[in-house]
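The block underneath contains the structure these notes are about, expressed in structure tokens.
One protein chain is absent from this view; the other protein chains keep their places.
Entry: subunit A
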Amino acid sequence: MVENSPAPLPERAIYGFALFLGSWFGFILYLIWAYVPETWLFSLGLTYWPQKYWAVALPAYLLVSVGIGYILLFGINMMSTAPLNSTNTVTDNYAKKQQQKKFQEEAIPALRDIPISEVNRMFFLPEKGICNSR
């Protein structure tokens, strides 16, 4: 279990520093690509870099995707709820395979999934009494 803790380790410090240097390098490279005029880059021999249009377009695309992602995730969540005619609304694998513990006198009954017919009778047919629904 010790290997799974989030505590700092020497390897993690090295990974973190490499990532730090890498991200600074990437950022400086992006700034050079966006701001340095094309003629200067050509004179250095860097003729096949992408158009500067993408230096503005890619961040715009990214931000719009993040915004749409919030809404999309909410919508996917709502759509993937079980339809009204699926048996997943009344039971599931764990409830089907549950074991029935024996009833002991004067002990709290064991936790179990009560079938929906029993629950309905308890809620909506109060005159029947609880003892009849076994």
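To be clear about the criterion, a residue touches a chain if its C-beta (ideal position, glycine included) is under 8 Å from a C-beta of that chain, and two chains touch if they have at least 3 such contacts; residues count from 1.
As a convention for this text, contacts and distances are computed from a predicted model.
S.K.: Just to verify: the chain that's not displayed, which of "Cytosolic 5'-nucleotidase 1A-like", "Acyl-coenzyme A oxidase", "Aldehyde dehydrogenase" or "Phosphatidylinositol N-acetylglucosaminyltransferase subunit H" does UniProt list as its protein name?
M.R.: "Phosphatidylinositol N-acetylglucosaminyltransferase subunit H"
S.K.: In the complete assembly, which of A:23, A:65 or A:89 touches the absent chain?
M.R.: Only one listed residue reaches the unshown chain, and that is A:89.
S.K.: Check each of A:7, A:44, A:60 or A:78 against the chain that is not shown and name the one that touches it.
M.R.: A:78
S.K.: At which residues does subunit A meet the chain that is not included here?
M.R.: Touching the missing chain: residues 78, 81-82, 84-87, 89-91, 96, 115-117, 120-121, 123-125.
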